[in-house]
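Every protein chain of the complex appears in place save one, which is left out.
Chain nomenclature is as follows: A and B, assigned in order of appearance, with residue numbering initiated at 1 for each chain independently.
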Amino acid sequence: MIDKRKPTLKLENLCVQYSVKGEKRQILHGVNIEIAPGEAYGIVGESGCGKSTAAYAVLRYLPRNGSVNQGRILINGQDLLGLGKAQLRELRRTSVAMVYQDPGRALNPTIRVGLQIEEVFELARIPKSEWAHRTEEVLRRVRISDPQQVMERYPHQLSGGMQQRVAIAMALASMPTLLVLDEPTTGLDATVEADILDLILQLRRDSSTSILFISHNLAVIAKMCDRVGVLYAGRLVEEGRTGDVFNSPRHPYTVGLLRCLPQRGRSKNVAPLTTIPGVLPPAGAVIPGCVFSPRCAVADEICRTIEPDIADLGNRLCKCHYPERASIMAVVEPLPPIQYRSSYDPDPALEIRHLNMTYGAETIKFKALHDVSLTLGRGETLGLVGESGSGKTTLARNILGIVKPDAGSSIRLDGKQAAAELAGRTREQVKALQIVFQNPDSALNRSHTVRHMINRTIAKLTNISKRDRERRVHELTRAVKLSDRYLDARPSQLSGGLKQRVAIARAFSGDPRIVVCDEPTSALDVSVQAAILNLLVELQNSKQVSFIFISHDLGVVRYLSDRIAVLYLGRVMEIGPAEDVFSGPHHPYTEALLSSVPSIDGKHPERVKLDGEVPSALKPPSGCVFHTRCSRKLGSICENTAPDLVALGNLHAIRCHIPAEQLPRSRGPG
Amino acid sequence: MLPGNVGRAMLGPFADQRAVDLLNHEMGTDRPYLVQYGDWISGFLAGDLGLSYAYRAPVSEFLATALLNSLKLSLVAFLMVVPLGILVGVIAALQRDRAIDRVISVVGLSASIVPEFVSGIILILIFGVSLRWFPISATWPTGAGFFTQIYYLILPSVPLVLILFGYIARMTRAGMIEALDAEYTRTAILKGLSYPQVIWRHVLRNALLPTISVIATQTVYLIGGLVVIEILFHYQGIGSLIFTAAQKRDFPMLQAGVMVVGALFVATTLLADLIYAALNPRIRLGSQ
Partner (left out) sequence: MMTDDNVRAETIRNKKERRNLYRIIGSYTFIIGAAIVLFWVLCAIFGRMLVPFDPFADDMLNSLSPPSTEHWFGTDQLGRDVFSRVIAGARDILTIAPLATLISAVVGTALGLVMGYFGGVVDEVTSRIVDAVLALPTVIVALLALTALGTSIVAVLFVIGFTFAPIIARTVRASVLTERGLDYVSAAKLRRESSLYIMFVEILPNIIPPIVVETTVRLGYAIFTVATLSFIGFGIQPPSPDWGLSISTNYGLIGGGYWWTVVFDSLAIASLVIGVNLMADGIQSVLND
């Protein structure tokens, strides 16, 4: 019996702490949240803000060293913390359910999927005869078309998107009043993510389940939630209706966060991204006054000494002494835009022709790259976009020479042929083509100091004498804005942003002409990402270096790139100037990709749904590889003949059978 | 292929050289090694393992009985250690980081590193000589029944149990802990299952899988232990067979014994792999 007047979830002054090696670290400080029945509430924040802790606290599943030291949690009016073990289990069986980030790991690999779902019915004391039928039903609800087959499978036999659907089905099977979702789509491909989010929206409409949605991605929250709470260092700093908060934020942190994002219409040629100075405080740090004050542009002495109360601004809560100041925060001066040459450069920095690459040996071969050709001008940024299996990372590694392409592939650097393998290239060539990897923990040797890493790179790639190397090291660290005191540090002592700066400094040691950036900011928080992107733009301006920028984040790609190439299953589907690719006419796949990206301003283009998932590279579809999922398929020509790249003028080419005038254009604000 | 003049070894250092040469020629040990070896391999495959130098009788007879004896001893040890090791490992994992876990760890560790002959001797002294609960020689009187044989084998198998116990318990514990920390366990708990249900239905099946495969690798240590134990307890198993063959330079016997041991190891590993593949759905069915 659910009392409709009582909130489904109420966090009252919730304080959670962890005990780490004897020290107590306060993670959540007096968080107050209320979720009404049927409402979707989002908690957004960067890493370490405590959002996952809040989610697990709601299920009373804190790790052994975690505890609630103050406050209450009420679910449907029941005090969660006062429940006995049996009552807690009952609550988990019937009232609250959770969906997590990595569905592959959340499902038991040795038990068939159907049985795992049936277990939920068993716990709800439903008669055994009904289990199979109900499982089928709930799988159909999550739009799995062949539930009987799926029920017989083991989790590893399903794709990522399917696994998450199963997890959602399992969560909904008990018909909970509260569904907690912790980053449920992080790690899934863009189109799959959009599918899952749409599914959740639809399921909401059909039932009165309340939703607590945790994410670091503001756009996703904007799409999914009615209200949002912004968490910073364990404190709820702002709360209100999603549209209101994102369109007119009242807390300086929220303002800063929104300004960091490369949103529609922004481009590096217009203005750099604004960043939030300073860094996130470490977990459990004790900061006098307002926790955000060390980084706040409009803070004063009061902010630094007295902790602010929560100001009630009528349907909006804000933990700030001066909520009215947020809207007048200054914007950094724009840098002069780079002159991009739109005409064809007869002397490109990099030229790739007919690059093919096959992985594997003997019986299990698959072709990762098919006939990829592209050129890169000097000082130009080429964005590479694609989902998993698209081959974008493979392409990068081939260009660099880390892996060997098939015979017949040609890579020309500055007009001269470069050997397929790294060993065959001259030092000049190696020096000219460098990379910044996605994960700085993997890219920096954890046993070496920063100084050693940069110094060694300089020594191996240039002729600079030993005496002058020190100077060069300082030159580089200054260029990436890395303070000298980190030179003797090891990577484990540095934050993600700092590590990435070291990686960039290292890549620039030999004054490269082309730097491949392989998802360089994907592992970083939003505020740190903005600083790194700005840095890359600055370096490009001053050194005329070309970038090949790989990312799954279309917003970032759009901000940074002059030209964009869209890859699907190792083939270039579209290539052209950034604006043209984004606004159309463009390839149906590009159209679908663009429409699957949620937007913060709440205005979404009509979603183009794609059927199924990305096919396996081992058995690509015949003809046009995209035809199995294309909503604009012409007919049998798409199934039988692979289309060539057709030029649309202005260096824009598309691989599709559809004639140019019928190609989709982007709808919605551009 | 081991050096050592066979004829000389058999007749002793004082025999006349001509007698030695004659013997070598008779046995065929003066032919080139490759020829001798080739001969032996073809014989092996045909089931003829040659004649033992020391006993002047077919190797296969000795080998067969010795193998059987060793298998009996190993089985007794195995049947004791596997359930015990797994049980203790599971308990240690469930009581992770508490006193009993540490005690189990240390005891298991210590027991497994003490050489078999040391623990054997101490056991003999306590249970064989002092208390007289068990016989100190493992060779039972001919015609002994099933239970008598087991009785004789208990004391010698204890050192083997000690050697293997630590490793099995440790592996089980590690497997359990990994399963307990896994995300699917979290899912199971948050579904509302009681803790015992979670362990029984979700955790154990994943935890024990890796343990099964490593048990096979332990046969190597088991066989190594057999050599020492069989010597200590005067037991005619394959271990003591190999030992005496090495001492006496009885090469056909030695070669055959070593081959059998190697083959045993390969067979058990294969069996373990098969069992693992059968139980692990990921391998059984592959991915889609």
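In this text, contacts are C-beta pairs under 8 Å (C-beta built on N, C-alpha and C of every residue); 3 or more make two chains touch, one makes a residue touch a chain.
Quantities reported herein were computed from a predicted structural model and do not represent experimental measurements.
Only one of B:L67, B:M80, B:I100 or B:I121 touches the chain withheld from this view, namely B:I121.
Within the whole complex, the absent chain has one touching residue among B:F127, B:F243 or B:Y276, and that is B:F243. The residue touching the chain not shown here, chosen from A:A443, A:V537 or A:V608, is A:A443.
Taking the whole complex into account, chain B touches the unshown chain at residues 2-4, 105-106, 109-110, 113-119, 121-122, 124-125, 129, 136, 220-221, 223-225, 227-228, 231-232, 242-243, 246-247, 249, 254, 258, 261-262, 265-266.
Residue positions on chain A in contact with the hidden chain: 275, 277-279, 282, 332, 397, 400, 402, 422, 427, 430, 434-435, 437, 439, 442-448, 456-457, 460-461, 481, 483, 485-486, 489-490, 492-495, 497-498, 506, 531, in rising order.
As a working rule, only the chains that are shown with their structure count from here on.
Chain A makes touch with chain B in their complex at residues 59, 61, 89-94, 97-98, 100, 102, 105-111, 119-120, 123, 153-154, 156-159, 167, 170, 174. Across the complex, chain A is touched by residues 182-184, 186-194, 201-202, 205-206, 209, 279-282, 285, 287-288 of chain B.
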